[in-house]
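What follows is a set of notes on a single structure, which appears directly below.
With one protein chain withheld, the remaining protein chains of the complex are depicted in position.
By written order: A, B and C. Residues from 1 in each chain.
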Amino acid sequence: MNLELFFYLLIFPGFLFTAILGLTVGWVDRKVSARFQYRVGPPFFQNFNDFFKLLGKETIIVKDGVRSMFVVAPFISFAMLVLVSAIVGTSLFFNISFGGDLIVIMYLLMIFSVMVVLGGSASGNVYSSLGAGREIKLLLADELAFILVLLVPIIKSGYQLDLGNILAAQADGMFVSSASGIIAFIIGLLCIQAKMTLPPFHIPEAETELVEGPFMEYSGPPLGFWKLNHFMMYVVFPFLLVLLFWGGFNFNGIEILWSVLKYLLIVVLMIIIKNTNPRIRIDTALNFFWKYATPLTLIAVVLAVFGY
Amino acid sequence: MDKNVIPVGPYHPLLEEAEYFTLQVDGETVVDIDLEIGWMHRGHEFISESKTFTQSLYLVERICGICSTSHPLAAVHAMEDVDNIEIPLRARYIRTLVGELERIHSHLLWLGLAGHFIGYDTLWMWAWKYREPVLQMFEIISGNRNHYGMMRVGGVAKDVDPDKIKSLLDIMDEIEKKIQMIAKAANDDPVLKSRLKGVGVLTKKDAVDFCAVGPTARASGVSVDVRKDEPTDAYDLVDFKIIVTENGDVFDKTVVRLLETFESIKICKQCLEKLKTVNGGIRNNVKEISAGEGIGRYEAPRGEVFHYVRTDGTNRPVRHKVRAPSYVNIPTFKASCKGIPVADALITLAAVDPCYCCTERSIKIRDKNNEPYQLDLMKLSREKTEQIRRQMK
Amino acid sequence: MHNYSEFISLMGNKILSKNEKQKRLYFEVGNENIIEVADYLFTKLGCRLSTATATETYRGIEVLYHFSLDKSGEYYCPRIVMTDKKNPRMNSITPVVRGAEWIEREMSEMLGVTFEGHPRPEPLLTGNHPQNIKVPLRKWRSNG
Partner (left out) sequence: MSWYNKRLAKSIWVYHMSASPCNNCDIEILDLLTPKYDVERFGIKLVGSVRHADVILLSGVINQKVAPQVKKIYEQAAKPCFVVGVGTCPASGCCFKDSYNTVKKREDVIPIHLYIPGCPPKPEAMIEGVVKLAGVLNA
């Protein structure tokens, strides 16, 4: 049992698989973005090289900063992501799940964002703290919409919090094919964009305003782990969306192709949104999520309650 | 709420050059802005006084790498103004051609960087992709991508090869099509519009008060353009319009620049057509410049470049004063940045197309007693956390 | 075409000497009249202040303002000569022309001219300079 747990956590749906797939998809992202911009883009092993290079660099710990928090934050958030990927992955691939795992996922993702904020403000740099401040505002903006998005599949599966049951409820039809499902899916995609701080929501780490925001003072391995975290999210969030709205993966014969396609489609959608939008202001983001996205999702929830 | 200070720079990715702004903010709103400069100061005016006139052209070309035609052109205008030296017709067309090509490349460069500043890297890459053919044209005409070394007192240094005019015109056509595409894309983008419209307004009165020049002034409704006001070179022989808009916000500055690019393309085409037929020398031999003083100016992409030369009959200037357009445009930040969010302040700062290499300056905040207002960054970050915590309750 | 006579007659004896060139009018005014002349050029004529040049000559420190009349491309250049090289002082025109602030600050640090009535008479380029450069554009001439 314990051995299996380690396998799930560290190798298959957990750390190793997510990291490798994430870095690869990160390459896809960079490559597709480059093609968008008439460029060639980086070679395949680029993200791996970047990561290993950062592992060997000097780690500078800022004198003014809160040392412990500064160092620990990237690793805790990394652990959170590994856990989430293991939970999502096991229910996707092995159909193993437990009672309240959607709530657990929500909490773990929250911890991740909080770690970004703590790490950023622990570095004692004014840009980092501004970035952390914006991260909090962004979290406030998208969190409610995201929770409401998660509510839709819960309601549609007959009030199940169990990922396995949600998956099972989609056996005779994906949620995305219903009215409430499609609304929730689109808003969910935007929430993910915000959670991953991809354009147009890369407000906290706005390169030309706040340098790299919360990650500005990081160097060496901690920075490497922040980058890895970012790429791992390319796996975690699309998987979650596939699970909640698109009926999960199926690995029988030709169905594999369809499963891969599902995942790639979400990633490509994210990349397209990323490359065709300038950064918006934090107040515009708040406005967008509170005035439009959240009410829309509420409608979706109501629709779901009435079974549409 | 306490006033906080955001230092921008001296090294900050928003600015290619080292500059130091301090934004005094109240929450996320900019209350005041100050600027401390001198990080780029190289003492051009001092060096120029120890150089001969021709050497001085090499030097003024290196004031700024983006306006590297405007400064030599203004300098030769000033030197020619001392003695009223005439230049051949063909040289006039070549000067105009190079000057307008520079405007195209500079405006595209700005458009790309503006896209980068608001986090729209795709726009950046596109604008810069279509800037390359312009540099290619420069390479065909002058042999260099930047720092063309074309200007001489009494004419130009190199002739445009008549065999290449056809291919130059072809490149021009291609550029025009591509820029039209970008302009359309930029104009139709709703997010871009909402991000730029009504941001960082510089009123007409402020523009006049601060003596702003170039697209900064023209976007605010002040019709000032050296090319029309005092046509030198071939500007009185070609047909073009001055673009003036009324609102003075960042969006209008973008529009002015984009439309100006088309005007420049028009001028370039006319010049190239004329170069097919106009023959003659490209340079009058100027042996010496007599004692006197001369004012030369040229409409650089960013506005009027002003050179003043005072001579005493030797081959060196007694005084060579340079005034770059950014020098008068940058103080307008004080008017256009007040009362807008921090996120907008940065694009407003960039909208002037500031060239600090030309200007030589950066920002400092002073409190009531005129003491430098300094803030412990750690304290600031803690206050910010505290503030956020209060907001979250 | 370029008729400065109206301006010259209006200013009367305020103009100490003048030098007319095709589109440029260089004229000398006394220190006490510069604000009035600048106000007239900027407010009444609608000129734009291009810049100002300070030069060290044998007569003293000269400050030459360049007012550009954009409608016709003409330049009005009032010149002030300060014979006291040790401590040159003159009136600032910044209260009248706001855009002159930086220009006067720079002249002040480059050639050591004191502008009386300037709202912010501190160095512009060499503020916080580690080497504390003083009047660099005068250094090599003032020895002789």
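The definition used in the following text is that a residue touches a chain if its C-beta (ideal position, glycine included) is under 8 Å from a C-beta of that chain, and two chains touch if they have at least 3 such contacts.
The structure presented is a predicted model; accordingly, all values stated were derived computationally and were not measured.
Considering the whole complex, the hidden chain is in touch with A, B, C. The residue touching the chain not shown here, chosen from B:Phe53, B:Tyr93, B:Trp128 or B:Tyr308, is B:Trp128.
Here the missing chain is touched by one residue of B:Arg42, B:Lys166 or B:Lys197, and it is B:Arg42. Residue A:Ser219 is the one among A:Thr24, A:Ser219 or A:Asn287 that touches the chain not shown. Residues of chain C that touch the chain left out of view are 126, 128-131, 133, 136, 139. Listed here are the chain A residues that touch the chain not shown: 30, 34, 37-43, 45-46, 49-50, 52-53, 56-60, 207-208, 211-212, 215-220, 223.
Take chain B: the residues that touch the chain left off the picture are 10-11, 13, 16-18, 38-43, 46-47, 50, 58-59, 62-66, 68, 109, 112-113, 124-125, 128-129, 131-132, 145-147, 355, 357.
By our rule, only the chains that are shown with their structure count from here on.
For chain B, the chain whose average C-alpha position is most distant is A.
Here the CA centre of chain A is 42 Å from the CA centre of chain B.
One inter-chain figure worth recording: chain A and chain C are separated by 62 Å, centre to centre, where each centre is the mean of the chain's CA atoms. Residue positions of chain C touching 2 or more other chains: none.
Listed in rising order, the residues of chain A touching chain B in the complex are 33, 36-39, 64, 121, 124-126, 128-130, 132-133, 136, 140, 199-200, 202-203, 206-209, 211, 275-284.
Chain B contributes residues 6-7, 12-14, 28, 115-126, 129, 189, 191-192, 194-195, 341-344, 346, 377-378, 380-381, 384-385, 387-388, 392 to its touches with chain A in the complex. Those residues of chain B that touch chain C in the shared complex are 36-38, 41, 43, 45-46, 81, 84, 208-213, 224, 226, 229-231, 293, 295, 297, 304, 306, 308, 310, 318-319, 321, 323, 327-328, 331, 360-361, 364.
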